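Apart from one protein chain that is not included, each protein chain of the complex appears where it belongs.
Note that the chains are named A and B in the order they appear, and that numbering of residues resets to 1 at the start of each chain.
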Amino acid sequence: MRLKAFSRLLFLATAMLMAGLASAEYQLNLKPAKTALGEAVYDLHTLVMIIITVIFIGVFGFMFYAIFKHRKSVGHQAAHFHENTTVEIVWTVIPVFILIGLAWPATKALLEMRDTSAPDMTIKVTGYQWKWGYEYLDDDVKFYSSLATPRDQIQGDAEKGEHYLLEVDKPLVVPVGKKVRILTTANDVLHAWYVPELAVKQDAIPGFIRDTWFQAEETGTFRGQCAELCGKEHGFMPIVVNVVSEDDYKIWVAEQKSAGGAAAYDPGKTYSVAELTSAGEAVYKAHCVACHQPNGSGMPPTFPALTGGMISTGPIANHLDIVLNGSKKNPMMAAFGAQLSDMEIAAVVTYERNALGNSLGDSLQPGEVAAARK
Amino acid sequence: MSQSVLKRNRETLRKLVVVALLMFGFGYALVPLYEKICEVTGINQVVKPDTVVNTQVDKSRTIVMEFDANARGDIAWELIPRERKRTVHPGELVHVVFDLKNTTDVSVQAQAIPSFGPQRAGLHVKKLECFCFTQQEIRAGESRELPVVLVVEPTIPQDVHTVTLSYTMFEVGGTQEPKTAMRPTGGNG
Partner (left out) sequence: MEAVHEHDHSHDHPTGLMRWVTTTNHKDIGTMYLWFSFAMFMVGGVMALIIRTELFQPGLQVVQPEFFNQMTTLHGLIMVFGAIMPAFVGFANWQIPMMIGAPDMAFPRMNNWSFWLLPPAGTLLVLSMFVPGGSAGVGWTMYAPLTVQQGMGMDLVIFAVHILGMSSIMGSINIVTTILNLRAPGMTMMKMPLFVWTWLITAYLLIAAMPVLAGAVTMTLTDRHFGTHFFNAAGGGDPVLFQHIFWFFGHPEVYIIAIPAFGVISQVIPAFSRKPLFGYASMVYATASIAILSFLVWAHHMYTVGMPVEAQLYYMFATMLIAVPTGVKVFNWVATMWKGSMTFETPMLFAIGFLFLFTLGGFTGLVLALTPVDVQLHDTYYVVAHFHYVMVAGALFSAFAGVYFWLPKWIGKMYDETLGKWHFWLSIIFFNLTFFVQHFLGLAGMPRRIPDYSLQFADFNMISSIGAFGFGLSQLLFLYILIKAIRSGEKAPEKPWDGADTLEWTHLPTPAPYHSFETPPTVK
């Protein structure tokens, strides 16, 4: 009997798989939650899994008993019953009670989950194709957060780092133990803000705001991803939340305000090509690299090459115009005027002209960008 | 098949086709139905003036009103609330101002869509005057003050302490739509 030998082999393989899973520490369950609400969700999941397992074993215990005992090959004669009102009522009513038992904790957790009242702070999260925008409504801090994993890791040209695809240039920073209310919206299509360990997932809908909340109970770095299909880079817009002590949070906010990120510049100063080029690299990686590629080769004809490109090596005013206002001819080139600061635009334009295989040597000053905006 | 069966078949066919057509219509009927449900539950705000039922100021409660604004599309414009936050009493008349700035060199036809967080609060915040009631034409380089007058009704549920009013400004029939419409989920290299 080849089949018998085969099924024995199968049994062995399954046993080995189970042993393997048990020995190596695989993540087989929800990740342990870092919020009280997350714990409630975790417990609810455990409860429903216990109920399911018990019913499963019960029902299929009967089935496998029947399969082994009530088979023709052991000479079992078929009975002829085909209904039993009592039994049928029992197995309709008992599940109803089990479900009521489940609905109770589920309702409690749900009401808790949707209670966004009395927050300690509010952060607006905006989904963009393909990055996140964060705006602290109480502290007046605002920035974009995009994938920091280098493209060569994704293409397999470099070894993948520990936090491959789950690392960003600027993480969200929040204080521990505070109720953080998240308002979500989106710029273009649907996105969803999802951080498993904080038990948060909320769709971001263009034109409308939605709210959710979390209150982290320990400090640490928590990583998540966009959970709603939003186009080609959907898999490449991670979320990183740094939960820090309240003091550290205050220091961080102060830093943000004084530095103003790359947005601040000294209006009296003339920046050198080198300064702008080095500042521009980060901007390029955050906003341009998905289409124009790390080396500037683009994907012609849709996404033209910047290396030796018509615009990136042409008059600098045209170059500035297309970055600021988008392209009139090629609808794929978006306007970045609203997203990037004067300094960032000056830096990225200079970078594109003096890196990626170009070396024009000219530069754009942030003041000129401000002037071009009128 | 006998005539009587054929006749019955045609009759059944007729009924089922009517059902199918009605269900197609029902798909479309879901559109106004959804709008109505959203209006009743306060999910989406209809863009028209509200009438206030009760203007009795309730000094015993305070509500934190947060203001937020977004300007969409690939054009350089800004919509900013002049103040981020105001603490108000239910029943009190609240005046707030949003600043709209068009930094492009073309004039823009714009429509703002309001949205509330939490959504159910929207039912109890009445807008008496709002720039979202009409389309706005903003000329090239123009800055404009956009006023909103609203009342938080005393009927607002007791457990609501913070209400966010968020506006999203869209360009009407502008360059935004064809732009996004033609942007493919392009290549990555």
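What we mean here is this: contacts are C-beta pairs under 8 Å (C-beta built on N, C-alpha and C of every residue); 3 or more make two chains touch, one makes a residue touch a chain.
If you're wondering where the values come from, they're calculated on a predicted model, not measured in any experiment.
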Residue among A:R71, A:K250 or A:K328 touching the omitted chain: A:R71
Chain B residues that touch the omitted chain in the full complex: 1-3, 5, 8-9, 12-13, 16-17, 19-21, 23-28, 30-31, 34, 38, 41, 43-44, 47, 72, 111, 113, 119-120, 168, 170-172, 176-177, 180-189
Touch list for chain A against the chain that is not drawn: 3, 6-7, 10, 26-31, 40-41, 44-45, 48-49, 52, 55-56, 59-60, 62-63, 66-67, 70-73, 76-84, 87-88, 91-92, 95-96, 99, 102-103, 106-107, 109-111, 113-114, 153-156, 160, 162-166, 188-190, 192, 194, 196, 199, 201-203, 205-208, 210-212, 223-236
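Everything below uses one rule, namely that only the chains that are shown with their structure count from here on.
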Separation of chain A from chain B, taking each centre as the mean of its C-alpha atoms, in whole Å: 27
In the complex with chain A, residue positions of chain B that touch it: 44, 66, 68, 70-72, 74-78, 84-85, 103-105, 113, 115-119, 141, 159-162, 164, 166, 168, 170, 178-189
Interfacial residue positions of chain A with respect to chain B in the complex: 115-119, 122, 124, 126, 137-138, 140, 151, 155, 181, 183, 185, 187-188, 206-211, 231-233, 290-291, 293, 297, 299, 302-303, 324-326, 331-332, 334-335, 337-338, 373-374
